[in-house]
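Notes follow once the structure below has been shown.
All protein chains but one are shown at their positions in the complex.
Just so it is clear, A, B and C label the chains in written order, and each chain counts residues from 1 on its own.
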Amino acid sequence: MAVMSYAQAACNALASAMRADPAVVALGEDIGRGGIFGQYAGLQQEFGPERVIDAPISEAAIMGAAVGMALTGMKPVVEMRVADFALCAIDEIVNQAAKNRYMFGGQGRVPLVARLPIGIWAASAAQHSQSFEAWFAHIPGLVVVAPATPADNHALLTAALACGDPVIYMEHKMLWGMTGEVDTTATAKLGKAEIVRPGHDVTLVSWSKQVHVALEAAQLAEAKGLSVEVIDLRTLWPWDRATVLGSAARTGRALVTHEAVQAAGFGAEIAATIAEELGIPVKRVGAPRIPVGYAPTLEAAAHVPAARILDALCKLKPC
Amino acid sequence: MAVMSYAQAACNALASAMRADPAVVALGEDIGRGGIFGQYAGLQQEFGPERVIDAPISEAAIMGAAVGMALTGMKPVVEMRVADFALCAIDEIVNQAAKNRYMFGGQGRVPLVARLPIGIWAASAAQHSQSFEAWFAHIPGLVVVAPATPADNHALLTAALACGDPVIYMEHKMLWGMTGEVDTTATAKLGKAEIVRPGHDVTLVSWSKQVHVALEAAQLAEAKGLSVEVIDLRTLWPWDRATVLGSAARTGRALVTHEAVQAAGFGAEIAATIAEELGIPVKRVGAPRIPVGYAPTLEAAAHVPAARILDALCKLKPC
Amino acid sequence: MNNDKADRLLTLYRTMARIRAFENAAEEASRGCVAAFGSSVTGTASVRGPLHLSTGQEAVAAGVCACLDKSDYLTSTHRGHGHTLAKGADTTAMMGELFGRATGTNHGKGGSMHIADFSVGMLGANGVVAAGIPIAVGAAHSAKIRGSGQIVACFFGDGAINRGPFLEGLNWAKVYELPVLFVCEDNRYSATTATQTMTAGAGAAARAESLGIPAVSVDGNDVLAVHEAAVQLVAEIRAGFGPRLLHAVTYRVKGHVSVDPAAYRDPGEVEAALASDPLRLAATRLAALGIDVAAIDAEAKAEIDAAVAAALAAPYPPPEAAFTDIQDTGAGQWQ
Partner (left out) sequence: MNNDKADRLLTLYRTMARIRAFENAAEEASRGCVAAFGSSVTGTASVRGPLHLSTGQEAVAAGVCACLDKSDYLTSTHRGHGHTLAKGADTTAMMGELFGRATGTNHGKGGSMHIADFSVGMLGANGVVAAGIPIAVGAAHSAKIRGSGQIVACFFGDGAINRGPFLEGLNWAKVYELPVLFVCEDNRYSATTATQTMTAGAGAAARAESLGIPAVSVDGNDVLAVHEAAVQLVAEIRAGFGPRLLHAVTYRVKGHVSVDPAAYRDPGEVEAALASDPLRLAATRLAALGIDVAAIDAEAKAEIDAAVAAALAAPYPPPEAAFTDIQDTGAGQWQ
């Protein structure tokens, strides 16, 4: 086991995959110099510019080219730097990568992993702070993954590279520097959630950086005598209905929290499913439907802090 | 009152707005020749090519230019032909049109109406059949409208043109030819739903073409002794929580149906909200998470027919 | 004309005749199929949905594809039947796809707009204008990385050169000197719009040249001219000199989709275009060499008639097929 940052863990997983399989290549802006967060550090040195491919500022072509590569025997890893810029490549993701296999009757497959970092990144305002996981969960053909820890970034990226389907892989920009123990031999199964804290009063579901906020809220709740079970969803599509519904059925109450805008966020899907399946009390805590502002006071309003989660927990079970 | 098609109603509303306000212009591909569905018929003849502006096949520039026009005193109506092609202009919608007013601290406003026709259009397969309303409901800054009838297409387009905010205006491609009485003096308020059929056993919420399917299901349910209240949401953001929650509180059961993919669809938002607020039984019936196939047998699988709605109704209240 | 050339013309003519017969049969089978341009769906047609015919443009597909090996790749547009056939796809499977049958190239999942035959390197028609361009560039990049020697032919319309992916794709191809032949099939219309009115500057070739990509313009109705230009460009590409562009000027004889009466066009313009019909031009040349094309035409018609009959007889895909070929991860979780 080694201690690595979240960025290094991804880098390490990618390097291992590239060593094992010459079909794996990476493409994106600035990755030759390691990527601006170091998430490709050293890769061009090891694998050469043919496999760690610098791209012009052409998101549409980067994603479209990756589809063409994937159809013809490669396994491209596509860097979008922040999910907000992937909006320049949405046709390529939704109409091309996601639909190719189906539309052409299974003649081809598109084994690509698109890295679309999400989340509020300090003082980066409205165009560099968005979380779009709900969008991609809505699109047939796409797998959606959002790791919360260095260990998961290693294991889930490895699994994403192996799965053969187009994967929207959403790292969180505030986690790049987070360090943790990483077992580089550990494997993960896409679609498996993890109970990261057991409890019996309320089930609290989250993913990505917000898992850490959820854990903070669970701890605060414990002090008030509330036992909260925290689930890290890890994969948003397919999401682990069995684990979530199993836990919720046990605790009898469920709360979902995410950093993304609450309105039409992925929390709605989970809350609606729990309500449909179990008919138990359910709540959501997501961001208000406002853009992210620059000033610290404004940015704070777009965050979903532990205190708001605690409030909602106490509404589900008075505490 | 005149009988008009859904396409003519929009055309008529747009013509009236253009007569009343020289700032209203339309831009898009093929609109000079009336648009391929006749939704701009006669407008270039009446208002000239300076105000009914033919555009190159450049969705990104069409939407981006509309933002520039809107910031400098015009009220552009932007034609995207089908919502699927608007995916080529997503940065311009989400990062530019929706965020401009906020990001620049209220210095400017973006009064544009983007027409993004949605829905399964017979035998048009995976890239011409999508319904993306949930995406836009998730984005702060955007108003989302989806008219179900010719009368509403007149009244809601008129309201959208007047509201001063960027509006994603989603007509349904299968409704272009639908005819109905249109009172061209009638007004509508964005954000107001309509109870299109009263009932007392279950509240059934829908929008766009699916409203007609919902009405069909309600009629089938009536034959089984179930009284279904059908609500046409009309505006998806802001959505009429008061009407929906009021009705659901009265009936004690709620079902949401939409043509879009169910997973992370806008039905999740409504169902989750009802569950949170009322804790009553709730269900959703949307499309499976599959692309739309071309063959009639495949296309059928992507539809949400009245029979599936009826099933769900009878699960909410045995009938 | 020497013997070689006559043989080549005959081969090219045969491909064109087969495309023409295919398009005619598809058009026939599509009447009443799509709601647009004032038409509404009658529901009785065998070919439903938007049908974009390449009638009159056959020389471009035939002339270019004759330079390609089966292992080479091709990307296409919404108007892709000709490219698909010329690349070697089986017309029975193609017609099956237009009819939405389980026997179709795509097993009924795509239809005309998404016709594809990966077995002959045809990576798909595309319902999004210009979307095939970056995909072609990626396939070419892959071929270069793998050292496979494959090249890619990337077809797009004159209207597509005003979309961003045209610039992004061509720039990329030149930066990495990729083995791709860009083919601008210029039929002078973009749906109901004369493309010229929406296009600044001198068009596809000039734009390619501004990116350092050599370009050649040809009469796209002269199949030999197209072919000779393509042979030269493909040779340069195979030799490793990087991307090339071919600008082939032709004419869209039919409406934008089969139900479009194209009333926005001057009938005189259409008539003039018909006079330079590529099949007619080639037939006249062959006649001058003493070769009569009637037998070829008849053979083509017979082939396509059989394809139509087979398509008609074939079953639709079973409803369960709606749930296959999507994704393995999460298969079964449709809600």
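The criterion applied here is as follows: a contact is a pair of C-beta atoms (placed from the backbone, for glycine too) under 8 Å apart; a residue touches a chain by one contact, two chains touch by 3 or more.
This one's a predicted model, so the numbers in the text were calculated from it and none came from an experiment.
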Subject >> Residue in contact with the excluded chain [from B:M4, B:A17, B:I31 or B:M63] >> reply: B:M63
**OP:** For the chain that's not shown, point to the residue among C:T77, C:S112 or C:N162 touching it.
**Re:** C:N162
Original post:
Quick one: which of B:G119, B:P150, B:G191 or B:G267 touches the chain that's been left out?
Top reply: B:G191
Subject >> Which of A:N12, A:T72 or A:Q127 contacts the chain that the document leaves out >> reply: A:Q127
Original post:
Residue-wise, where is chain A in contact with the chain that is not depicted?
Top reply: 29-30, 32-33, 36-38, 54-60, 84-85, 87-88, 121-128, 173-174, 176-177, 262-263, 286, 288-291, 293-298, 300-302
**OP:** Spell out, residue by residue, where the missing chain touches chain B.
**Re:** 25, 50-51, 53, 55-56, 58, 60-74, 76, 91-92, 95-96, 100-108, 140-143, 163-167, 190-191, 237-239, 241
Subject >> For chain C, the residues touching the chain missing from this view >> reply: 162-168, 170-175, 197-202, 206-207, 209-213
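In the analysis below, only the chains that are shown with their structure count from here on.
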Original post:
Which one chain sits nearest the middle, judging by mean Cα positions?
Top reply: B
Original post:
How many angstrom lie between the CA centroids of chain A and chain B, rounded to a whole number?
Top reply: 30
Original post:
Using CA atom averages as chain centres, what separation in Å is found between chain A and chain C?
Top reply: 39
Subject >> chain B, residues touching no fewer than two other chains >> reply: 84-85, 87-88, 125-127, 263, 288-291, 293
**OP:** Identify all positions of chain C at which a residue touches two or more other chains, and write them in rising order.
**Re:** 106, 108-110, 114, 126-128, 164, 326, 333
